[in-house]
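This is the structure I have questions about; it appears just below.
Every protein chain except one is present and positioned as in the full complex.
Just so it is clear, A and B label the chains in written order, and each chain counts residues from 1 on its own.
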Amino acid sequence: MTAALGKDLVGLERLSPDQIRLILDTAEPFKEVSERPIKKVPALRGKTIVNLFFEASTRTRISFEFAEKRLSADTVNVAASGSAVQKGETLVDTARNLEAMRIDMVVIRHPSSGAAAFLGDRIRSNVVNAGDGKHEHPTQALLDLLTIRDKHGKIAGLKVCLVGDVLHSRVARSNIWGLSKLGAEVGVCGPDTLMPRGIEELGVCRFRRIEEAIEWADVLNVLRLQLERMEMGFIPSVREYYRVFGVTLERLEKAPRPLTIMHPGPMNRGVEIDSRVADGPHSVILDQVTNGVAVRMAVLYLLAGGRPELADAAKRGAE
Amino acid sequence: MTRPLLLSGGRVIDPRRGFDQPADVLIQDGKIAAVKAGLGAPDGADVRDVRGHVVAPGLVDVHVHLREPGNEDVETIATGARAAAAGGFSAVCAMPNTDPVTDNQAAVGFIVRQSARAGLTRVYPIGAISVGQRGERLSEFGEMVGAGAVAVSDDGRPVVSSHLMRTALEYARTFEIPVADHCEEPTLASGGVMHEGLVSTRLGLKGIPAAAEEIMVQRDILLAELTGGHVHLCHVSTRGSVELIRRAKQQGIRVTAEVTPHHLTLTDQACETYDTHAKMSPPLREAADIAALRQGLKEGVIDCVASDHAPHAYDAKEAAFDDAPFGIIGLETAFGVVHTELVLNGGLTLPELIARMSSAPAAAFRLPGGTLQPGAVADVVVLDTTTRWSVDPATLRSKSRNTPFAGRTLTGRAALTLVGGTIVHELEAAPGR
Partner (left out) sequence: MAVEVLELAHGTDRLVLIGIQRRGVELAERIARLIEQDEGVVVPRGALDITLYRDDLETVGPKPVIGETRIPGDLGGKHVVIVDDVLYTGRTVRAALDELADFGRPERISLCVLVDRGGRELPIQPDVVGTKVKVGDGERVDVLVEELDGRDEVDLVSGK
């Protein structure tokens, strides 16, 4: 028997539907913790967690830090820049050093796909992937799932379309796995220059026109368009992108049903999303942020606990 | 004067002459003296009973990286030559992407001298096409050939400028040497770390499309046609490339091509666990590509198997996939991998494999050896084609350990390797003396 989630959370591709549901269900009571006068429970008291960020990220790091602190863990933030030292060397050496310091968990953000799995294979501590290259960003997808479930009361049977730069998006990959495992229909919409090869083979519907996606979907998850993509020649200009693929109020008004609007942030208003949509009545963007803390608390809690052999022994004695 | 050597009772395969029958091979004065059944041993001869084994021309690898000068910590000419000998190779061609680049006669001469000092497998230098492999100005082909270079290549980097490739092909005609190109269109391949396809999409790794290779394969073919020069295409990896080469050969264009054991046997799925030993350039492709490469090799569209032996320090591959270097070692596993996967489990015959690993590459690069014709230089390999062995990186002779075949059970390896009649490798449980 293994623990609830195994040792690490690397991505949703490796999780079963039951494991994903367990995380979402566990996140529910943690929402309430953040509403308490004292927003803190002692569940991870004495645990040491290192937030190892090789890539700048404000909101993900803060969200994890809140989650850790609200669970009473001791946290250390390490911001390692990939520029000074060669990235690969830093990662191996950092792993060994962390191991030597007997920490309990590492939350890692790294520009290279596979970095979280790489670290998880080499240290005994639990590893949580906070985004590795273009691979996965599992906690973001989990908070997206929780937000969709809150809003619609279900996930199965819903049509969720990811709009924009799927090619470079770890959020998109994690969402595709999570949504399809929980029975949603997944669509992707954007220019072919921003779609990875063979994406249809992952079982998603492909839309080349935003109007068609809007007609089809119940939920739009609008991805952030990294502005440097334009310099790299994936799109001719931000202006044209907004004109062709922007999620605007005018476009949404033509939808056959009201669409739930999501965005993993940070938003480029007027690039991928219209401000009136982002701030509109169907936007759940701030709920996503709130749910982020609860989902991350659930993940940390589940990874830290769950040693079944001890659980059995305890049950025999207590209660 | 060395003792004569008689290899007695083996199955002798000499593809160039279409010879495949039990016979004895007599070696005298560094040359093949006779190949015939029932040869008597001359006085004082060293007689080896090689019954049950295969006697063939020594294997030839036209594409290895021996890292000397510059990175002697991961491989040297001597250790590379020892690994080659253990792999059954009597000759290898060393690519010029050393540090400094092998782009002048002194650098070429250094490799020739280091090879002679090692006294093992012959190491033939390949000179750089351009000075410093910078893709700008031609190197001095004439002086390099004079010092012992057998080909030119900027391998590791593609020749980006079509003009430079054209002049290289034209200029090389004077010296009758092939121009070997690493076919990759750099703007399409930029930043890529594996084959572009479903696996790269799932892993979130930047892909290199098959078209990046095929564009350059077609360009090189067109330039070979234009110039009449001999272009050699390194490590072909896609089904599209095989088709382009097939058509070019039908038109009589002077093109030769090689394929590596790993591109014949592994797909992009080997990258699945972010295993950096599956990171190579060109990348591992798909099952359909493997099928086309195998068919091309059988037909002779692809002339030869080359290892692209690329040693790296043990910790260089201990990194995130994006950050690890490209390439794997292959000299000691090349024959075993191809024999196991293509001959025992596939559609290639043993004589065909031996042709693709000895006579064909020797012919493509106009090297001595590659035949057991009496009078030829005695570069010979005795192959044990039945014993199963397991690849244990710790026991490899190469200084590096970066192989994706660790733990694999292979059938077939060199029992005895001869260079100029001298034994340079002998398997411990070698056929009895």
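Assume a residue touches a chain if its C-beta (ideal position, glycine included) is under 8 Å from a C-beta of that chain, and two chains touch if they have at least 3 such contacts.
Model, not experiment: these values are computed from the prediction.
**Student:** Please identify which of the visible chains the hidden chain touches across the whole complex.
**Tutor:** The chain that is not shown is in contact with A.
**Student:** Taking the entire complex into account, which one of A:Thr26, A:Ser57 or A:Ser180 touches the absent chain?
**Tutor:** Looking across A:Thr26, A:Ser57 or A:Ser180, the contact with the absent chain belongs to A:Thr26.
**Student:** For subunit A, which residues lie in contact with the unshown chain of the complex?
**Tutor:** Residue positions of subunit A that touch the missing chain: 1-4, 22, 25-26, 28-30, 32-33, 36-38, 40-44, 71, 301-302, 304-308, 310-316, 318-319.
FYI, only the chains that are shown with their structure count from here on.
**Student:** Report the inter-chain centroid distance for subunit A and subunit B in whole angstrom, where each centroid is the mean of the CA atoms.
**Tutor:** Each chain's C-alpha centroid was found; their separation is 46 Å.
**Student:** Spell out the part of subunit A that touches subunit B in their complex, as residue ranges.
**Tutor:** For this pair, the touching residues of subunit A are 13, 86-89, 91-92, 110-115, 117-118, 132-136, 170, 173, 196-199, 201-202.
**Student:** Okay, in this complex, where on subunit B does subunit A touch?
**Tutor:** 196-198, 200-207, 209, 273-274, 315-316, 318-324
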